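Below: one structure, written as structure tokens.
Apart from one protein chain that is not included, each protein chain of the complex appears where it belongs.
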Amino acid sequence: MQFRVIKKGEISQKKYTLITLTAIFSALVTSGLFLALLGLNPLEVYLAMVKGAFGTTYRLEQTIVKSIPLVVTSLGIAIAFKMKFWNIGAEGQIMMGAFGASYFALQYPDMSRPLLLVIMMVAAFVGGAIWGLIPAFFKAKWATNETIVTLMMNYVALKWITYLQYGPWKDPNALGFPKIANFTENAILPKIFGVHIGWIIALILVVLIHVFLKHSKKGFEISVLGESYNTARYAGINISKTILIAMLLSGGICGLVGMLQVAGVSKTLSVEISGGVGYTAIITTWLAALKAPWIVIVSFLFAALIQGSSFIQTAFGISAASALLLEAMILFFVLGSEFFTRYRVVLEYKLPFKKKEES
Amino acid sequence: MKSGSAFIFMKDITKVFGTVTATNSMSFEVEKGEIHALLGENGAGKSTLMNMLSGIYIPDSGHILIDGKEVNFSSPRDSIKAGVGMIHQHFKLVDILTGLENIMLGQKYGLFINKKLLNIQIRKIMDKYHLEIDMSKYVYDMSVGEKQTLEILKTLYRGAKILILDEPTAVLTPQETVNLFRIMIRMKEQGCAVIFISHKMNEVMEISDRVTVLRKGQTIGTLKKSETNPQELIEKMVGRPIDLSIKRIERITDNVVLKVKNLRADNEEGIEVLKGLNFDLCSGEILGVAGIAGSGQKELCEALAGLYPVKEGKIEFKGEDLIGRSPKEYITRGISMSFIPEDRLGMGLVASMDMVDNILLKQYHYNKGFLVNRKPAGLKAKEIIKKLDIQTPGVNYPIKNLSGGNIQKVLLGRELDVSPELLITAYPVRGLDINTSLKIYEILNEEKKKGVAILYIAEDLDSLLALSDRIMVISNGEITGIVKAENARKDQIGLMMLGKKEDEYAV
Partner (left out) sequence: MLTVSFLKAAVIAGTPLLFATLGEIITEKAGNLNLGVEGMMLMGAVIGFQAGYYSGNPLLAVAGAALAGAFGALIFAFLTVSLRANQIVSGLALTIFGTGFSGFLGQGMVGFKMAENFNASFDALKIPILGDIPIIGEILFNQDILVYSAFITAIILGIYLYRTGKGLNLRAVGENPAAADAASIRITRYKYIHILFGGALCGLGGAYLSLVHVPVWQENITAGRGWIAVALVIFAAWNPYKAIFGAFLFGGLDIIGFRLQGTGVSISQYIFDMVPYIATIVILVIVSMKKDRKNAPPKGLGEPYFREER
């Protein structure tokens, strides 16, 4: 008797979705067992999480506020991932975008609000784009491993913001407390339906990026390059240019998130500005299979998860890190589940051969 | 002969991959001390059947008996223990290790290895089977022939009594083939069972004692070589009488389309891989290129197509020097050259995309504005499906799921659609069945008739001799000679492939 792995043919979208949902469910069950081990009732905890994320208008608004950066960052990451350029640097790109936006918010506090906000957006895009272009340049020129470079740049950005917060940008009115001064009203995003207008920007970007990846020439080139470097060369695609443009957009869009966060949520710059969005968005992008419409759904659910776990932190005394654990768990299970979309496992038992008696 | 008493007995073997039944209740018997040819087209199930005998695949159902005992292999490890050794088409050698280290792989030693003893043991085997190879050489420095010898030695060192050779001559020069046959006969004399997988009729007739013919996953029959003839074998293999002869069409013009002068190029490690090539190609001519794998064919094709950096020299296409032009400039400047690369899914096409997007690959440069227009590509796809009789569920089906022949037709269809004046094809029939191959030869001849200049790179000397007007032989990045195909001999080309210069240049 033995297990055997057999390759499957193409499977239907429906089956694929079913397998993925089963994986997510299994992740919740496994995490639930873990909670039970800690002496908590998993159903109660999950229910509290749902309540924490959707229970009141305020909580729902908070969930939406948390999904905005996830959606936009995922869109940026999706462009890079489509090219199989492993941009893990969203975290740093967000910070540099926030830095760019904050520079103008702090330098020109009295500029007219619409103008200042537009300038901040441009500055944020540029900040993120530069942070994205540096690893892209090395990749295009010498095929330098982008995974590590983008990641290292996260730390450089983090140290840079730390330096600003504890050094030159420290608010002299904060009584020695290391924080950067709050923005004036002119640098704050207006709200529509109780949530800052970042949500509208996010939805516009979803449509734009969807069209870009699916129907534009550059989007097509990015997909071809992601699938096969040599075919891209063969088809006359300018490899270096494509890498640079894709990362300009990827980094720029992530940079924009920095602006949305400083101008819409924290109203100032701090080292916590990104709060791990750059990493969580890698998961949401992957789970959404790099598809813009799915990014909205997955990001919203993940935002609910994060919002919900910050609620259970106070209700049950569970660390906020549990959100990370749950995210990783879901990703583990979904990654593993892809095996079952490609292969099937059979248990078999073989009858021994009987020799025919011959005269 | 009694059923089931043979040395190797495979019975009712079935193996399914996804939706494809690779072997359907196949049976197969081999005796000790014979060379048994396994004849069949690509896709007939030869390799699959042998992969099951060597433990790489596990049969879905059926039985394998060796020396009367049933065996159940779940890995190559088990089959080696039972004395089965397989020489794969793609050698299973580790490039960065030496010959000796490759032999040592997976063997049980103490913590450290007694290389001296090992060398003595290897020497013994080499003497017994008349093999010769430098064991301290790194595999990446070895020629194809040396690698094959190393593979055979490795298998024998592991105590193989059953040796399976999967299309071993495909990559060899005629001289190396002669040497291989000598080794095979030596093994047979030593009592080994040798299974020889091939689709080349003349080799099967030359070396084997018995022949088993397979077709579309089924065993058609086993014949004694002395009691059959090539015509009968072909009929059994293809399923109907077939005319294998490829016609050569006389070339009409002397218009030089492509002129290559002193072409030189280095690879990434700075080693010169094209060492000053000079040749012309006329419209309506097929110039065959022969050479051992890795002699510079790939670099030549890519240099011509603007994909490989050229160090020195000229590539004149209708009087215009192409050096320094990018593939995109080729497309936008209307340089009507088409290139069918050897690695279809790795270079010419995108495996995971559908036919429309693959056709779009050559069209989207002409789309104006920011967006791509998939409509014309869709129409073109349908047209190509009809014209070349491509078997596919639809134009939106990922091409990686198509058969090799259909994939090649997609590529060919797209490239010929632009009515090129120069066509570069590298190994266009590799891995295809006879019918598709013949169809592709036919297409090449039709293009020739239209006046297209064709550079035809192939490994099969028979097709080169039959199809080309002239054959250019390259060895180690150099042209060792250009000969007229009508009066060229195989052994002469073989020597040139090994580097012997041919002084009689026919132009």
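The letters A and B name the chains in turn, as written, and every chain counts its residues from 1.
Everything that follows uses one rule, which is that a contact is a pair of C-beta atoms (placed from the backbone, for glycine too) under 8 Å apart; a residue touches a chain by one contact, two chains touch by 3 or more.
A quick note: this is a predicted structure, and the numbers were derived from the prediction, not measured.
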### Query
Among A:M153, A:L213, A:V277 or A:I295, which residue is in touch with the absent chain?
A:M153
### Query
In the full complex, which of B:E101, B:E146 or B:D417 touches the chain missing from this view?
B:E101
### Query
Which residue from A:T231, A:S250 or A:S322 sits in contact with the chain not drawn here?
A:S322
### Message
Counting contacts across the full complex, list the positions on chain B that touch the omitted chain.
### Response
17, 56-58, 75-77, 80, 86, 88, 90-97, 101-102, 104-113, 140, 154, 268-269
### chain A residues that touch the omitted chain in the full complex
5-7, 86, 88, 138, 142-145, 147-149, 151-156, 159-160, 162-163, 166-167, 279-280, 282-283, 286, 319-329, 331-332, 335-336, 338-339, 342-343
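To be clear about the criterion, only the chains that are shown with their structure count from here on.
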### Task
Mind checking the centre-to-centre distance between chain A and chain B? Centres are C-alpha means, answer in whole Å.
45
### Task
Using the touch rule from the top, collect the residues of chain B that touch chain A in their complex.
2-4, 11, 16-19, 58, 63, 65, 70, 72, 74, 305, 307, 326-331, 339, 341, 343, 345-353, 357, 360-362, 364-365, 367, 370-372, 398, 401
### Query
So in the complex, which bits of chain A are touching chain B?
2, 4, 6-10, 211, 215-218, 220, 223-224, 227-228, 230-231, 233-238, 350, 352-353, 355-356, 358
